[in-house]
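Please find one structure pasted underneath; my questions will follow.
Omission of a single protein chain aside, the complex is shown with its protein chains in their original locations.
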Amino acid sequence: MRRSGFLFTALAFGYAFLYVPILLLIIYSFNESRLVTVWSGWSTRWYGELLQNDQMLSAAGLSLRIAAVTATFAVALGTIAGLTLARFGRFRGRTLFSGMITAPLVMPEVITGLSLLLLFVSMEQLIGWPGGRGATTITIAHITFATAYVAVIVQSRLVGLDESVEEAALDLGAKPAKVFFVITLPIISPALIAGWLLAFTLSLDDLVIASFVSGPGSSTLPMVIFSSVRLGVTPEVNALATVIIVIVTTGILTAGVIMSRHERRRQRDRQLAEGGADGEPARAT
Amino acid sequence: MSQPNRRQTKLEPWQDPNEEPYVRIDGVTKKFGDFTAVDDISLNIYRGELFALLGGSGCGKTTLLRMLAGFEQPTEGHIYIDGVDMSEIPPYERPVNMMFQSYALFPHMTVEQNVGFGLRQDRVPGPELRHRVDEALELVKLGHLKRRKPHQLSGGQRQRVALARSLVKRPKLLLLDEPLAALDRKLREETQFELVNIQEQVGITFVMVTHDQEEAMTMSTRIAVMDAGWLVQLGTPAEIYEYPRSKFVAEFIGQVNLFEGLVVEDQADHVLIQSEATGSDLHISHAGSVPVGTRVWVAVRPEKMALSLEPPGVEQNVARGTVDEIAYLGNLSIYLVRLESGTIVRVTSPNLTRVTEMPITWEDDVYITWPNYAGVVITQ
Partner (left out) sequence: MSRKGFLPLGDRMTEGQMPMHLPATALLRWLQRLAYRLGIRGRGLVIAVPYLWLLLFFLVPFAIVLKISLSEALIARPPYSPLFEWVEGMYLEIRVNFGNYLFLLDDSLYAVAYLNSLKIALISTLLCLLIGYPMAYAIATADPAWRSSLLMLIILPFWTSFLIRVYAWIGILKQNGLLNNLLINLGLIEEPLAILYSDLAVYIGITYSYLPFMILPLYATLERLDRSLLEAAADLGCRPFKAFLTITLPLSLPGILAGSLLVFIPAVGEFVIPELLGGPDTLMIGKVLWNEFFTNRDWPVASAVAIALLLFLVIPIMAFQYLQGRQQEARR
């Protein structure tokens, strides 16, 4: 029993490590004082100031727009890429392709950011596009690394999916493209939703790459937060952080509850189906 | 399927030289890199057959089936179905449907939608589609479950949905990949007969892949036994069982005793083989001509042998030994007898009377005899 005691302690410590900073952040967002670490009473003052902060609000708007476009494109490209890796077997250049999918997952952001910036500058010199840098270049950069994440999610979902389901559809007369849209896509749709959300979050969260490839007048939310944090701790950032955390947590928990309820129902159905032949409820024996 | 398609098929179309084969597999080879999965196989399948491809895992039977379906392309050779070369026809245009080992039901569709999927691809109009789906579900006795999704079905029900789905398009050829492997033993036996009944009702030619020799024997009109990409023997279940042409087939299908020996007499109505294993000469009445001096194997099925405690008073087809093991299986008993040469012989004998006191027991000295027609000469 000592062993499980140790595990329990490790788990408790780990979760405390993960959550105490976040909880403190939330608590101190309701602090009256400008000095973030000195408690001087409850107040929602900083939320009010946040609403007045046009710079942050417009940056948030830009970030959300970029994230939405990024997530959509990344899901489209990443799905094709994942399908290619999981289903097309060997083709010329596969090693390079899978390398280009996995490398962005671990590539330090400073390298990705610098290299993309230099690409955009060279392209502008060469073909005159993109004219300057801003939301477009940030979006392209985000699509590139988010695609890799989506591709990995889709690939692992497809590898786990019985290929004969797709073959059965082919066998019954559906052409490959139709099989993809009518069979494969609906089955992997949970993975696509997860991929979209992940791409959205990654884009919303990125500071380093966006800093490299953005231009004047196109500051994303992390860039604005970063510059105000560099000047010191500000309670407005706490308030903003709290808003983000609440939104994300609500979203994730809702999704989690829906998914686990769905899974539980499936499991119950399955037990019922195996227990009673021809759908009669299982009788206790 | 409204008028059960009881086409008057000939009983043994493969015996008739004028009968056109329905499926012609012509010199088909499939290589995956350096590995040859199917090695130059040619065989004909006739209309209305329930044809079984039988073999162990990795023998190439599934690859052959997948080439019939169009999921794999032959490296060499051609496949003709109803006279049409299938080489350039993709799976979705072939008049062939397949029932997958995993059933491969579409998890996001109801039973009804699953069964109707193939008809929708052919743009069958709504009323006809519904009618045919209902018919197919009636055939497999699942009409009451059509609104269920696959995960709400038991294993046996899923198998029936898969069958209905592959039958509903009335394909020229139905492929079944280990159709019963996922069912438990009792259900498997029931389903074997049901599948044969359905096949007779719809009159579609079935090609089935299985590793289970019992399943192949009970269900099929003919069996192709495969090993390492080769077709080792082709014949009716009785032919394959009674006249195995190689040691592999003899041992793969059922139990067999093999005695090595030398041909000493080759007459029109029999051959005589001298064997060190049995100590007596082996007389085989119906064998084809085998030159004197050839080393051969003689295969004798255990149920064709008899045991006695008294000397039987014959010179040929007899062996003497001691009982090593007895296994009582209820309907029959298996005796393992050790001959003086060290060879172990398996004899099964039906328990015709209630056995309270077995006449033969462990360590008894016994004689094994078998009739002249029981042995088969194997040269491979």
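Quick notes on this one:
Which chain is which? They are A and B, in the order written, and residues in each are numbered from 1.
Heads up, the rule we're going with is that a contact is a pair of C-beta atoms (placed from the backbone, for glycine too) under 8 Å apart; a residue touches a chain by one contact, two chains touch by 3 or more.
Keep in mind the model is a prediction, meaning the values are calculated, not measured.
Between the chain not shown and the residues A:I111, A:I193 or A:I258, the one that touches is A:I111.
Contact with the undisplayed chain is limited, among A:L57, A:L119 or A:L272, to A:L119.
The residue touching the chain not shown here, chosen from B:D34, B:E88, B:D269 or B:E363, is B:E88.
Contact residues of chain A toward the unshown chain are 3, 6-8, 10-11, 13-15, 17-19, 21-22, 24-25, 28, 36-38, 77-78, 80-81, 83-86, 88, 91, 93, 96-112, 114-116, 118-119, 121-122, 125, 140-141, 143-144, 147, 151-152, 155-156, 159-160, 176-177, 197, 201, 204-205, 207-208, 211-212, 222, 225-226, 229-230, 233, 237-238, 240-241, 244-245, 248-249, 252-253, 256, 260.
Assume only the chains that are shown with their structure count from here on.
Across the interface of their complex, chain B is touched by residues 162, 164-165, 167-176, 178, 183, 186-187, 266, 269-270, 272-274, 277-279 of chain A.
On chain B, the positions that touch chain A within their shared complex are 69-71, 90-94, 96-98, 100-102, 104-108, 117-118, 121-122, 144-145, 148-149, 151-157, 165-166, 169.
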